[in-house]
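One protein chain omitted, others in place.
And then chain A:
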Amino acid sequence: MSAKTYDKQNPAFYALLVALVVMAIGPIFMMLTTSLKLNVDITSDTSSLLFMPTLHNYETVLCDYLWYEAPNVDYCDKTFGRALVNSLIIALISTALTLVIGCMAAYAIVRFRFMGRDTVSLTTLMMRMVPPAVLLVPVFGIWTFQFGLDGTRGGIILVYVAMNLPFVIWILQSFIVQVPIQLEEAARMDGAGPFQVFFLVVLPIIKPGLAAASIFTFRVAWNEFLLANALADRNSRTVPVTIVNSLTEYDIDWGVIMATGMLLAIPPIIFTFVASRQIITGMTAGAVKG
């Protein structure tokens, strides 16, 4: 622990802090506890804090992927397990592609003077604001009638890469600017070509930037619903699509749906804990550097 000294604070200040933390994570905690409850406990009138935690809802959701026979799941619905695999594949591949492609573009914009540089940079900025709802109609039409990509994972990956690129290019620029140019020049002197300089010198230095960019990209690809819903068929559905499909007007199985929500929330929560510093730097780069 550092030898940093802390200012003494008023007890009321700490009370306020506790209240704020409860407000921030209370709903998440509630989702977690509900996912561990049987429906009897969810609907019962008595205190909601005293209950026997059970993994039953998770067993129902993941029935297809359990290494043991879940004793009390009598009907196994394979929808969710399949969606989870789809979500993972789509989010991971699109994140990797976005990073490589975005990084190269950001490097070109920062380090080279070339014709059309301002146009590229402005177009990127403008593309950043295109909301998924606006892409809905054309992407549905083009993917179905022209590219023949509807219902494939590749089709969804392509949209996500395109959607995430503007943001990734934007935040990586502010990281690349900080790479000392002397390092690159030294590598050049040793005879490295521009691609070698990029992959061997620049990329290792901007790792924190890459971490931030990958988390933001993964988050979008993992969480997106609208376009996935328009493009996916039975076999390429992602988790958000399955969740919305299983929501009915009445009579929602809250335990199961909260377990599903929890499974969708876990990867982003883990990322947040592992890389909160990078996430905050990444967000700040977006706003402070403009």
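Structure notes:
Criterion: a residue touches a chain if its C-beta (ideal position, glycine included) is under 8 Å from a C-beta of that chain, and two chains touch if they have at least 3 such contacts; residues count from 1.
Following the convention adopted for this analysis, contacts and distances are computed from a predicted model.
Of the candidates "Molybdopterin-dependent oxidoreductase", "4Fe-4S ferredoxin, iron-sulfur binding protein", "Potassium/proton antiporter regulatory subunit (CPA2 family)" or "Carbohydrate ABC transporter membrane protein 1 (CUT1 family)", the chain left out of this view carries the UniProt protein name "Carbohydrate ABC transporter membrane protein 1 (CUT1 family)". Summary of contacts with the chain left out: across A:I28, A:L66 or A:L200, the touching residue is A:I28. The set of chain A residues touching the chain not shown comprises 4-7, 9, 16-17, 20-21, 23-25, 27-28, 30-31, 34, 42-43, 48, 100-102, 104-105, 107-109, 111-114, 117, 120, 122-142, 145, 158-159, 161-163, 165-166, 169, 181, 185, 188, 191-194, 198, 219, 222-223, 225-226, 230, 240, 243-244, 247, 254, 257-258, 261, 264-265, 268-269, 271-273, 276-277, 279-280, 283-284, 286-288, 290.
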